[in-house]
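Quick one: this structure, given as structure tokens, is what I'll be asking you about.
Only a single protein chain was left out; the remaining protein chains are all shown in position.
Just so it is clear, A, B, C and D label the chains in written order, and each chain counts residues from 1 on its own.
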């Protein structure tokens, strides 16, 4: 029998014509959207989206623009990494935005500095003992919160078998309540300098990219990743094949919770404050990034690379609108259209492929 | 061969032990939650949740309480009826809340009255010609908006095959933008008296219950309903069996859009105003009602009856909290727990059944 | 070129008036402004400011989502050398603002205080010494809601209330007329007697009024207070349903902020702190406000 | 020729780089019963999916009932008169047996377009009648298909095809999961079709069954048709050598 590198005999197989990775389409959508902004800018505004036309600056690229494109999506992007794993297993996590809110409040309460401009911190939550703690303390407290939220989500999904939509909706409502209750709706502010450094400048981007690479490797090369795809593809079959589905799900939701908590730490550090309303709707943005990146909400299909590209599309859209000075009233209408358009493009190319 | 009323021979079959309808569990959850409020009230507050303990009133039931329980969920309930049909086909509709906002703004603009307290309407959107129009006009305009939104959703889902999550997320963002753009964010107020009558008193309940009965019948006794279940159960098989899946989905989303529009008309009438922020998060509440009512987000399983029971659970929770004078900061935490608890109960009983 | 504006939230009626004030003033002076919606998200607001900086605007106006998150914004603008003006809400770093930054704001403490004292006065006028009230709060994570609710308690504690106030229950209706209707109906179904409703904004006050009217209560005897002096509220006041509201000169604040931003962009000096007071609106002086919002 | 019901010319399908079906030229006369045999993965089901509009061929023509057709989907094929039992059965797991049997062509009591009222009783009775012919036993027809055994599912799919008149019946391994008795019954159904003059394409790995039922045998190998033999001119041993590639039909030599 003809045994080749890619299979065992039978039909003719032509590796050159094999299916392209789905991420290619997402990348194409990103390029098209970016070019569209560049073109519209050049034609209608005499200005460039990506390049510098201001005289006082030497750089060719408008680095500030490129930086802000990634920077503004990197915090939601961190959440989206966790959400990607959850969706791969066929689940969904609606709680991440609220977990960000609650974690930010709690972590920030242990990251406060005693003296602000010479007077005692006006937003102090705890007494003296909680002031000017080493930066590791609030970080660990935050991660612990996220872990707890994730474990609770995971417990309900995995062991009581309620739909993930409900388990995480419950957590969403609960965590938002918690963040309001924590300081009766008051913001928690004035962190120590070392805490403020976590989210300073391009740090969020560094954290996001590092984690993205890490989870890209984890999903593609470890047993954990393989089981994510397997469970999302056919949970029943995975169980029958001896995967401990419940334990795996617990782990997935725990990781998602910790990533949301990490995002909360970075976010509150970047903004130098924590607020009960922080992270509202982040869960939807994170899910949208993953879906634009080609993940299937049925589970089993998608990748971290896709999610990162989906996040970049978001970033370009937001920056592009400000660049075009598009009226805020129209922005959302156009944004809605672009989101749909990006996915239509993706879908259309995929269908063409399978028809070919 | 033994041919019986329920099948053709083979194994022994005992109709008395057949599986109970899933709605029974939801109903049980409703009873348990209601009783819990009644009990807590009696024990800790010396007051009754459902019955009248006031001397000055003859009625045994606290009708006012029963009314408000249904009233406060009937508008989101109308949306949930449409969402139920969408989810049955394996889809999801995230746009309904925003469609409510946009439709309310537009419909209300044609329902304004010329004179308010003797002076010209300060919130007038159009000129004289749009004042004091017959009530049918704004209603039809509203329904047309909902129909258009639904058809667009349906078109993208059915004919471009993009995930419903994205199609309706796009519409969610778009419609919210539209509602803000419509009057630059200003509220539209002061409707005619006949428009104000649509949502007055218990009218929302009447509309909700009528539609619930109608769609219960439609889903159980018409081809439309059968195809909803079939497509949600196995879209590929439905297509292979000759169901025009695309056309059916278009219809389902169109109906969902019209129901959202109807909810918008009732809501703006009840509130005597339309605002750009109306309906925010209604989509999540509507989906949650359906899911608590036992619908499967994978599609193919669920019922209108379940959704109505899910809505009632919501209503009881909201009223119960106010009855208990539970501190607002705790309310959401407890609400999150109850939502999860209700579904855990449901799931647990279902599992016991299949194990038996 | 042009001026970038980041508003905390577009869906808020009051902020809409403020925003329209900026837009109208800009149009009148031939200035180009670009107004963004931060959707109540501090992080989004900071990103918007960074986007403005990347686009090279002349000046930035910020209506802060969170007044304690302004330090990061001031830092970002200062680093880029772009002038910044805060509007409507007093930033926490008000005393350490760089030279090319300013603010035009109101003191939220006044709004709830004015409202509560007026409601107390009306009870006194009805001949009461003690009154039972319900309190409707805005979104719990919103500082205006937290502050206005705290104002009520502060007035009670400070003894500046003309009667003894008893709060029967204090719940949130999330700024929304619809939720306020449901909440009020829920309260009514408990059958507890009450004398008034103090709401954090007018929308909720109107919702409460609609629910009470539906239940057949006499609005002449029940005192209802709100904040914002919206058109709907003024109409309700004219109809004799709403008893007190508080006006904040939104359009004036917007125009003032724009002027300050333009001056800073030209390198001129400006007053760094401008307070615009709240004003109490009652049936007695309502005519002064009918065309203001 | 007037009496040809189905003809394909150069029908080809590629999936990514997989050449699943290459240049299939196939004819079927009215009233004729033909079997398709071949290895696993030889392209038999792929051929069926192209005929029935489930997928669009990469290349090639389909002439059905005298007209060139390019079915946009299975609906079009069914409307043209092709009834198919697919290998994956195409059943809706959450629906009960009668609903599956009448999926897409429900019996109705009042015609109200999409909102037509279903005639559930008539469907249940017709389902019983159709299923009895397959010899299958199902204790409770109101259970969902998800809860049916492999053979029960297959019988529902077969009953569905047999219950409606058509110009061409295609069955992709219809008896694979069936028991001894049920297989015999389904073979009887196929004989009834023969008597009624309805043409049939039967895909099967069962040599005895094929020789019992059909007039002609077409063998697929590696995506190509390699033999086309009248039953009388061949035997099981011969067919196996075509399947394994030990032999290739003279007119197809160029194919391999």
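Worth pointing out:
Convention: a contact is a pair of C-beta atoms (placed from the backbone, for glycine too) under 8 Å apart; a residue touches a chain by one contact, two chains touch by 3 or more.
In this text, all values refer to a predicted model and were calculated from it rather than measured experimentally.
The chain not shown here makes contact, within the complete complex, with A, B, D.
Considering the full assembly, A:239 is the residue among A:216, A:239 or A:325 that touches the omitted chain. Contact with the omitted chain, checked across D:31, D:60, D:114 or D:179, is made by D:179.
Listed by residue number, the positions of chain B touching the unshown chain are 10-19, 353-356. The chain not shown here touches chain D at positions 15-18, 38-42, 44-45, 87-88, 136-140, 143, 147-152, 154-155, 173, 176-183, 205, 207, 240, 243-244.
Residues 1, 3, 6-13, 15, 18, 218, 221-224, 226-227, 229-230, 232-234, 236-244, 248, 251, 300-301 of chain A touch the missing chain (whole complex, contact as defined above).
To be clear about the criterion, only the chains that are shown with their structure count from here on.
Averaging Cα coordinates per chain places chain C and chain D 71 Å apart. Each of the following residues of chain C touches two or more other chains: 10, 37, 140.
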